[in-house]
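Take this structure first; my questions come after.
One protein chain omitted, others in place.
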Amino acid sequence: MEKIRVGILGFGKTGKLVTNEFLKEHDFLVKWVIRKNEESNHRYASKVLGYEKECGELFTPENITKNFNEEYPVDVLIDFSSDAGVDLYGKLVKKGVPIVSAISNYSDEGMNKLKAIAECSPVLYSPNITLGINVLLVAAQILQKIVPHADIEIVEEHFKGKDEISGTAKKIAKILDLSPEKHINSVRVGGVVGRHEIIFGLPNQIIRLSHESISRAAFGQGAIFAARAVLDKGPGMYTMENIIAKMFSENVPVY
Amino acid sequence: MEKIRVGILGFGKTGKLVTNEFLKEHDFLVKWVIRKNEESNHRYASKVLGYEKECGELFTPENITKNFNEEYPVDVLIDFSSDAGVDLYGKLVKKGVPIVSAISNYSDEGMNKLKAIAECSPVLYSPNITLGINVLLVAAQILQKIVPHADIEIVEEHFKGKDEISGTAKKIAKILDLSPEKHINSVRVGGVVGRHEIIFGLPNQIIRLSHESISRAAFGQGAIFAARAVLDKGPGMYTMENIIAKMFSENVPVY
Amino acid sequence: MEKIRVGILGFGKTGKLVTNEFLKEHDFLVKWVIRKNEESNHRYASKVLGYEKECGELFTPENITKNFNEEYPVDVLIDFSSDAGVDLYGKLVKKGVPIVSAISNYSDEGMNKLKAIAECSPVLYSPNITLGINVLLVAAQILQKIVPHADIEIVEEHFKGKDEISGTAKKIAKILDLSPEKHINSVRVGGVVGRHEIIFGLPNQIIRLSHESISRAAFGQGAIFAARAVLDKGPGMYTMENIIAKMFSENVPVY
Partner (left out) sequence: MEKIRVGILGFGKTGKLVTNEFLKEHDFLVKWVIRKNEESNHRYASKVLGYEKECGELFTPENITKNFNEEYPVDVLIDFSSDAGVDLYGKLVKKGVPIVSAISNYSDEGMNKLKAIAECSPVLYSPNITLGINVLLVAAQILQKIVPHADIEIVEEHFKGKDEISGTAKKIAKILDLSPEKHINSVRVGGVVGRHEIIFGLPNQIIRLSHESISRAAFGQGAIFAARAVLDKGPGMYTMENIIAKMFSENVPVY
């Protein structure tokens, strides 16, 4: 079987973790990684991350030549860089190559550019790309329909330094049509990586859906899942939530 | 709106809790309750349970007259009695009247009788009829398909006196094709009513689905839900799990 | 062994649960119960609660005769009535008889009266008299001293109808010198009886102390524990927290 060739945009703290997960995955081959600046003199991302093998040739945005997308073709592009990354897509990959973007916040302009690209290529965009969170998002929406009279509360726990309310918790509140001020409980303690819990309360029983991140490497696993999912899609905008919702539909048990 | 008339078979500890829930539900009218023996001289179940109103006329199996199902017609029959209850269905209700049975264990003979009745009437049969447990059963099956590489463990907590492994935990293990000996962890402490947790472990994240019973009145709420669900069904055998699975299908979010 | 004779003041919802726990406890004998009004024509509290035996003769405050404390002597008085109950103590029991009060809130005047009584009798006063909560209160204070750099957060879960922040959570915040606005997270869902969790967060580890009430009968068990503890005490004011703290001191493991 031929390996899936992947190009990665972004080699910061999260970008490195994501690259590392792709390097460990047997059916993917990391062709190149775009990083902002030359912080080390290693030529390969794999070397920076302590591997013996030479994978993921490193380029800076300035290094990208005119024919880059022909000389270094990939099957899927992963973006963990920043809002500005979208401007490089055209140079990096040909039209039609699937793109996975996990940028936290696009400006309106950036989002419009992304949508324009989605007219020719499949684009999966999810700021929180972990599998578990998207499973919670979908399951919670279904539960709310099944038990409309349940009281729903969201508890999120994160490390002490995190000032603002978790964006994921806000997203959960939004899709469940709950006031974030009233229904999100933010607990900040120690070094907790991240935990989200959705509680459905009924008079005589309680259902809890929870997701704990053990390590940010979960983003990498999410990106791998997303890359596989987007490979055989046609042009258009997708989200992890869409993909997971579709998998829910296809996997409801039949008796 | 006309109320839904309900007949209840069984007035033991659970039967009383279930009757009480139906008495509190505005769109149901408890017509009669069949109890084993005349333990009090109250004529109405509502009186035994401390209500002022007179609802749920009490009968013993011996009291049931030949024309009972014509004289005391109901829209749905709820059975929280025992394996033997099935023999009374014909006397209590006419063919076609929906039946909800929450009997724990039928003998083969009892189950065959139930199936025979299901040829003419809609019969919903679920030993654990709480809403939350059935939501867990369905959600867990879908998750296992979405993350087939997850490690799955079941933890069940119950009151100290409960000797055997929870039947619900065994059911969860069975539908997920897990060895109950290896994957069910039974914790017995104090007066815990009942808690089931299904843990999905991935290298960098954990998803937990849990259900806690606060009171056995949850069975009553489940029976009400089941009664509504079965009212407009055609003849056949149904389970809470079926009904919930169907609701999952119908309520997957569309974007 | 002679049984400990107990008199109970208060026969509302909680008073009944408390009386019931004392009735089940083998080394206690419920002599009488004072209730506000004659809501039933039973003469004994035990009868109201469904027992065959005749225990806990019922009196209203108006029934209490001048020589009541000589005619109906008890070894300990339990008060689950209201602020006004303190005015009856003198009539109900002789000076020196130990008193357990679980009144939620005394007025300044009521508290002064209680303190005056404590000059001659041992008085144990605790608005939340459950064993577990007081264990948490003591353990949390010790932990805060051992790990002074930990972030501490309080999560309390209660039933939907509970409007205000849990008084127990406020108490926890107060003894740990935490701002209740910032550090108490109040979750309101379904029929949760009551759960308090104190989270100690450190950079690489988290300690959680939690207490769940399964039933309000826990107040009765607390009162029994308090009654035993106060029996051999001299005059003075005590709290459950004091008693538990002393038990901590006496039971620290020695190696």
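The letters A, B and C name the chains in turn, as written, and every chain counts its residues from 1.
The criterion applied here is as follows: contacts are C-beta pairs under 8 Å (C-beta built on N, C-alpha and C of every residue); 3 or more make two chains touch, one makes a residue touch a chain.
Only a predicted model underlies this, so the values are computations on that prediction, with no experimental measurement involved.
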Partners of the unshown chain among those that are drawn
A, B, C
Tell me which of B:206, B:227 or B:240 is the one touching the absent chain.
B:206
Contact with the hidden chain, among C:4, C:29, C:88 or C:143, goes to C:143
Of the residues listed, C:40, C:179 or C:204, which one is in contact with the missing chain?
C:204
For a quick check of understanding: of C:45, C:172 or C:217, which residue touches the chain that isn't displayed?
C:217
Quickly run down the residues of chain A that touch the omitted chain.
190-193, 214-215
Touching residues on chain C - with respect to the absent chain:
130-132, 135-136, 138-139, 141-143, 145-147, 175, 200, 202-218, 220-221, 239, 241-242, 244-245, 247-249, 251-255
For chain B, which positions touch the chain that isn't shown here?
150-153, 155, 157, 160, 185-192, 199-206
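Here, only the chains that are shown with their structure count from here on.
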Identify the chain whose mean C-alpha position lies nearest to the mean of all protein C-alpha atoms shown.
B
Cα centroid separation, chain A vs chain B, in Å, comes to 41
Using CA atom averages as chain centres, what separation in Å is found between chain A and chain C?
51
In chain C, residues with contacts to at least two other chains
190-192
